[in-house]
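Notes for the one structure printed next.
In this view, the complex is presented without one of its protein chains, the others remaining in place.
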Amino acid sequence: MKLKVLAILTLVSMLTALYMIFLYAPREALQGDAQRIFYIHVPLAISGYVSAFLLLIGVIGFFRTGDLKWDRFGETAAALGVTFISAQLITGSLWSRPIWGPWWVWDARTTLQLVLDLIFIAYFMLRSYLPDPQKRAKLSAVFGLLGMIDVPINYLSIYLVRTQHPQAVVSPGGGGVSPEMGLTLTVSFTAVGLLYAYLFNRRLAIAKVEEEVDYLEQVVLAHE
Amino acid sequence: MFAFAAYGAVFTVIFVFLWMMISRQNRIEKKLEQIKNQLKDRNAG
Amino acid sequence: MALESEDIRKTFGYFTALGGVTLKVKRGEFLALFGRNGAGKTTFLKIAATLVKPTQGRLRIEGIDVREQPEEARRRIGFLSHNTYLYRDLTPIENLRFFGRLYGVQDLDERIHSLIDRVGLQRRASDPVRSFSRGLHQRLGVARVMLHDPSLILLDEPYTGLDANAVDTLNQMLDEAISAGKTIILTTHDLEQGLRAASRAIIIDRGKIVFTGDARDPATRDAYSQYIRVGVTP
Partner (left out) sequence: MKSMSAIIFKDIVIEMRNKESITSMLMFGVLVLVVFQFAFETINVERGLLAPGTLWVAFSFAAILGLNRSLAMEIDNDCLQGLLLAPISRGELYLGKVASNFIFMMIAEAIVLPLFVVFNNLDFNLKFLEVAAIACLGTLGIASIGTILSTISANTRIKEVMLPVLQIPLTVPVIIASVEATREVLTGDTRGISSWLYVLAGFIIVYLTASYLVFEFAVEE
């Protein structure tokens, strides 16, 4: 029931956000229509970091309690992390091409997001080769922890490379920001946030049911 | 152009995620149905 | 008490390997654990050897709580399974020297030589273990277990793959250990070997103790054969 309300809210806010991004927000003077990519790019990027944080919470929760529900929590966060960061990297590339020229610029944020994406993917690859739920939870929690404490160190090293090798880095939204743009960005943030919350809760619920069904299956098999 | 492509890509990715999620849900429901039938057969037999 | 377990439970995912085992083993006892494959006897032994952490329950080895002082407990345990945990590229002497240093054994070289003599590996003492037969391998495994003079010896299916000679050596060493006042817990599905020197016998099924009896009592044999035939003892 709650999920349904959340789904409707998400849909409404997404449609509103789309309307505002393409029709309400003014055309940016320097970058043209390509600037409209930023309304989705920035919220997606933030949700990537949120995923990393939630995975860390799941890992710590699992270490403290040993409860598989924390494993499901972390796994869901990582799944959303892969999805949102991958989408965000594509939007970044499609912005970079018309504005900077190259498809891909190895600047600090892009590189960090890419590495984070790779860590999430490695996390899933590891899980897919561990059939036993308990062992999978334990080992992927260890990897998740090591991966998430990598993020700040990674950020530091990548940031240092950038500052020591100055490149043509144009900060996003080079032109002036009008109030309409600010409002559009806010609505877009809300839409992405709601979408994230909806997908997170739905996937978490599915994971829980899946575990229960697996359990039932085991019980049935045991009495065969 | 690029803006449309970007939003298209975002929606594609989210659609793929949703599709995978829903097919996973269907798989579970199927499995549950199977288990139910199995139990029914056993009680009948 | 050599070993005290209180309601030990272990689950792997949905599978319950041990469903609450409470067991007290006195010093100097020789306990034989019987049960079919997957009944939980190996899991129990691995928990007793601190290789596996129980999902629930307390365990004391020689009065030491395993959760609080795992290293102290491990110092008193010798564990032998059908895997001998020996490095194939090392010679018997090198293997024993390595484990002896991990356990902090005193007068190591002397001890190693006397053990090698006792298990009858004098002539092969400087060949890499890789070239050993299963029987020789297991003899060295026995030497590894005895190396640090453990007071609690845990044996998981030790007779698997042994030739008659090696079985004799193993039995002889177990008898010596018993007369030296050590405690032994052994799992096997070979009834004869299990009952040979044991003082108490236990049958585990589906993660629970279903039978306890004196090893010399004929009733134990009956219970075992019934268990094998019917599954669960009355």
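Order of writing sets the labels: A, B and C. Residues in every chain begin at 1.
Here, a residue touches a chain if its C-beta (ideal position, glycine included) is under 8 Å from a C-beta of that chain, and two chains touch if they have at least 3 such contacts.
All of these numbers come straight from a predicted model, not from anything done at the bench.
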Shown chains that the omitted chain touches within the full complex: A, C
From C:Asp7, C:Asp89, C:Asp175 or C:Asp214, residue that would touch the chain that is not displayed: C:Asp89
Selected residue (touches chain absent from view) among C:Arg36, C:Arg75, C:Arg118 or C:Arg221: C:Arg75
Touch residues of subunit A, complete complex, unshown partner: 63, 115, 118-119, 122, 125-126, 129-130, 135, 138-139, 141-143, 145-147, 149-150, 153-154, 156-158, 160-161, 164
Residues in subunit C touching the chain absent from view: 46, 49-53, 70-72, 74-75, 77, 79, 83-90, 94, 98-99, 101-104, 128, 144
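Please note the rule applied: only the chains that are shown with their structure count from here on.
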Geometric centre distance via CA averages, subunit B-subunit A, whole Å: 21
Chain centre separation in whole Å, for subunit C relative to subunit A (CA means): 50
Touching two or more other chains - residue numbers and ranges from subunit C: none
Touching two or more other chains - residue numbers and ranges from subunit B: none
List of subunit B residues in touch with subunit A within their complex: 1-3, 5-7, 9-10, 13-14, 16-18, 21, 24-25, 28, 31-32, 35, 38-39
Partner subunit B, residues of subunit A touching it in the complex: 18, 21-22, 33-34, 36-37, 40-41, 44, 79-80, 83, 86-87, 90-91, 94-95, 97-98, 195, 199, 202-203, 206, 209-210, 213, 216-217, 220
Complex contact set, residues of subunit A against subunit C: 132-134, 214-215, 218-219
